[in-house]
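Beneath this line is the structure, given in structure tokens, with notes to follow.
Excluded from the complex is one protein chain; the other protein chains are retained at their positions.
Labels for the chains are A, B and C, by order of writing; each one numbers its residues from 1.
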Amino acid sequence: MTEMNMVQALNSALDLSMAADDSIILLGEDIGVDGGVFRVTEGLQKKYGPERVNDTPLVELGIVGMAIGMALTGLKPIAEIQFQDFIYTAMDQIINQAAKIRYRSAGQYTVPMVLRTPYGGGIKGGLYHSQSGETYFAHTAGLTVVSPSNPADAKGLLISSIGYGDPVIFLEPKRIYRTIKGEVKDGSYAIPLRKAAVVREGDDITAITYGSMVPTVRDAFEKNNVNGDIIDLRTLMPFDIETIVKSVEKTGRVLVVHEAPRTLGLGAEISAAIAERAMESLLGPILRVTGPDSPFPYRHEEYYLPNEKRIMKAVNKLSEYR
Amino acid sequence: MTEMNMVQALNSALDLSMAADDSIILLGEDIGVDGGVFRVTEGLQKKYGPERVNDTPLVELGIVGMAIGMALTGLKPIAEIQFQDFIYTAMDQIINQAAKIRYRSAGQYTVPMVLRTPYGGGIKGGLYHSQSGETYFAHTAGLTVVSPSNPADAKGLLISSIGYGDPVIFLEPKRIYRTIKGEVKDGSYAIPLRKAAVVREGDDITAITYGSMVPTVRDAFEKNNVNGDIIDLRTLMPFDIETIVKSVEKTGRVLVVHEAPRTLGLGAEISAAIAERAMESLLGPILRVTGPDSPFPYRHEEYYLPNEKRIMKAVNKLSEYR
Amino acid sequence: MQEAEKSEEKSRLVKAYTAIVLARTLDKKIVVAQRQGRVGFYTPTMGQEALQIGASMALTEKDLIYGYYRDVPMMLHRGVPMEVIINQIMGNSEDSALGRQMPSHFSDKKRNFMSVQSPVATNLPVATGAAFTQKYRKTNSVVLATFGDGSTSTPDFHAAMNMAAVFNLPVIFLCENNGWAISLPVEKQTIAEIWTKAAAYGMRGLRVNGNDVIETHEVTLEAVKRAREGKGPTLIDAVSFRMGPHSTSDDPSKYRSETVEEGSDRDPVVVTEKTLKSRGYIDDKLIESIKSRAQKIVDDKFEECAKIPPPEPKSAFEDVYGKSTWMLDEEVKDIL
Partner (left out) sequence: MQEAEKSEEKSRLVKAYTAIVLARTLDKKIVVAQRQGRVGFYTPTMGQEALQIGASMALTEKDLIYGYYRDVPMMLHRGVPMEVIINQIMGNSEDSALGRQMPSHFSDKKRNFMSVQSPVATNLPVATGAAFTQKYRKTNSVVLATFGDGSTSTPDFHAAMNMAAVFNLPVIFLCENNGWAISLPVEKQTIAEIWTKAAAYGMRGLRVNGNDVIETHEVTLEAVKRAREGKGPTLIDAVSFRMGPHSTSDDPSKYRSETVEEGSDRDPVVVTEKTLKSRGYIDDKLIESIKSRAQKIVDDKFEECAKIPPPEPKSAFEDVYGKSTWMLDEEVKDIL
């Protein structure tokens, strides 16, 4: 066990995996000599050489396209998109190639590729360094979407994602890259995909969240003595409906929290899915505390991000339903 | 009044608008000499010249990018993307430029652009000529998403979209391009955006749908004597919550129908929004009849598309709740 | 030329010619079948046979093809069984993609022919990644990536060309320049000649007469050799004609006046015949027998394949993931 932050945990996952498997190739902008603008790939080019840790030209579409081609031919590429906000020129490669090749070839070809990318606000990045675009991926059949909420999960989930067999969009909550530390096991270990974690247990309310909002919700619950379950999705798509329904049947009150804009944010699907299968258990409406439907502002980012005040407002509103 | 199909109605909207306003410029692949692969722009290049009806090179990103630049400088461009499935290389221009310029310039610059594109299945187009990607646009703050369900609406909604002030993604349900005819007023007329139409009225159930599914739902309701409201959204984003809630308060039973995949399809947001504000009125769960979370198949497309059988199964299930 | 060499050349060229004839025969069969409603859609290949087969002749079976929707002649020459092609067009239960894709979206992993997508040129960055693997794994294989002239305008072309050059990868970009992108002539697609675009990436670029199977073969062979030697990628601009419409949905009379007629002396079948005749490799009798054999094969295969039933409906919703999701399982239960 070593205490580390999420950047270090991700670096450790990459390092251990690369040491064990020479089919793992890294590519992206500034990931080599520079170690990545957030330093996740620090030291890896020196250790594994420029053939395995590739600094690429400035073209996300090319990075993703090449990673797909590598994956099709037996490698396990891990591409870094410097900010999730810059992934959109590669959307065609992601939606029309990566997500559909297994299907369109009836399983002849598969794409065991990981796209790692920092997402979310909280670093004063404004419109273009703060986006939470998980909906664009989660709505796309064929993609698996993962996001960790702490260093230990980051390591175990990334290890599970590498060579997973289907393309994984691995969303790293950059706000908590360095702000949260935790004990992380030293060797390689996997945390299974498609399984949520219940990170706090209680009877009155179910909070469903992921990524950087997990510590925010937990702090709010702890500070205000909220007696509720907190479900950390870990895998956003396909999300773990069993864990959710089980909790909802117990509490009858549901709160979904995410940074992404509310409209068609992941909360919409979670809300709809719960309404379809646990309507009778619900004591009140399913509430969503999310980012608003606007671009992400620079100066006033603290107003954009869900916070204790807004979470507790929703909790209090829900507690009126009995 | 003239009886016409949707292709003709759209052509008429373009023709009348271009005759009245020389700031309207068309651009896209094969829209000029060829008149568009679906013939929506037939005859317009001959009438308005190649400066106003521009055949472009094969680059959706460039088509959208240029249209944005035209819009920023006083023109009212209307770009055609040959199939919605091919729009994704332009996603960055759509999400990071078109949708955000008004905001990021605090209203100094605006993008009165229309992106017209055929979407949806039903023409044996397989994975790449059948997609319904409205979620990608509807989740993006700053965009207005419109889809007509009949020739008369197509004309009036397109006229409202041209020069609307904000970028409009105008999704044309290609399956009913020519299969449905209707009386269309001859001159220019506008149908307001952000307003739904109640295309059939009844007491027992609210069906919320749009585009090619409107006739499918209507046929099912008529054939089976379902006593329900059918709401045709017309504008998908921002959708008309007032009309929806009013109907739900009357019927207490809700069915959302769309071709797009269920997970994070528009139905998810509609379901969540209703649950947030009309929970007490609901007699049963909000059901969704949608395309499945898979790519769109070629040979068996009839299984992908929602049909009478599946709609009636949901209606019957809902009618059990009283 | 030595006797052995000559006989080797003869057999190579007769094989090429046979594939050209077979491809043309199949092409016409499918076009007719489409008109009869027996096939849903098709993109004819007529006019591009010589260049495709010339390129294919330069490859070994271990080389990889990342092709596009018009590459039937190349597939046939490579040894892809005709039923793989026809079953795909029919989308029946023997189709290697189980009827999921539109006609003309072939794939045959066994022969290293990658599954075709519709958005044009998006195979190019992917092919570049596949070439990375060959270099990294020192397989000595090369990747051939094909695309049309219109496809050079795409983002993907630019990304692939630059990255292939920067990483010095064993990939050959074969532009099947048939002069048209649906209704847009190549002169309006771009002002520069396509082979000159290679220089923008520090890449070698060449133009060949794509109607000449021997020239295309030789130029491709050299590119392949260079790629195997670690000398990096090449762009080949193979100029030919699209003799037919863009697809069975297209009406070229709307935008095109001049065409290359079948049987005219620009038709690659005729050109190849002449070349082989002048070298004494074929005569009218052999031509006749190759053609009638081709017709029989095509007719027989087509009817055989037409008898194969469609795939199970449930197969339309499989292979979305390695392991299906609860969402999809639920949805499919509702559908079937």
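Note that in this section a residue touches a chain if its C-beta (ideal position, glycine included) is under 8 Å from a C-beta of that chain, and two chains touch if they have at least 3 such contacts.
Here the structure is a predicted model, which means the values were calculated and not measured.
Only one of B:Met4, B:Ile25, B:Ile78 or B:Ala196 touches the chain withheld from this view, namely B:Ile25. Within the full complex, the residue among A:Ser12, A:Thr73, A:Thr89 or A:Thr243 touching the omitted chain is A:Thr89. Only one of the listed residues, C:His158, C:His217, C:His246 or C:Lys301, touches the absent chain: C:His158. Residues 25, 51, 54, 56-57, 59, 61-62, 64-75, 77, 89, 92-93, 96-97, 100-110, 141-142, 144, 165-166, 238, 241 are the ones on subunit B that touch the missing chain. Although one chain is not drawn, its touching partners on subunit A can still be listed: residues 29-30, 32-35, 37, 55, 57-59, 61-62, 85-86, 88-89, 124-129, 262-263, 290, 292-295, 297-300, 303-304, 310, 313.
By the touch criterion stated above, the residues of subunit C touching the omitted chain are 153, 155-159, 162, 165-166, 188-192, 196-197, 199-203.
We adopt the following convention: only the chains that are shown with their structure count from here on.
Taken as a contact graph, with one node per protein chain and an edge wherever two chains touch, the assembly is complete, since every chain touches every other chain.
Averaged C-alpha coordinates give centres for subunit B and subunit C that are 36 Å from one another.
As a whole-number value, the distance joining the C-alpha centres of subunit A and subunit B reads 31 Å. With touch defined as above, residues shared between interfaces to two or more other chains in subunit A number as follows: 61, 89, 92, 96, 100, 103-104, 141-142. Residues of subunit C found to touch two or more other chains are 98, 100-101, 105, 117-119, 155-156, 315, 320, 325, 327-328.
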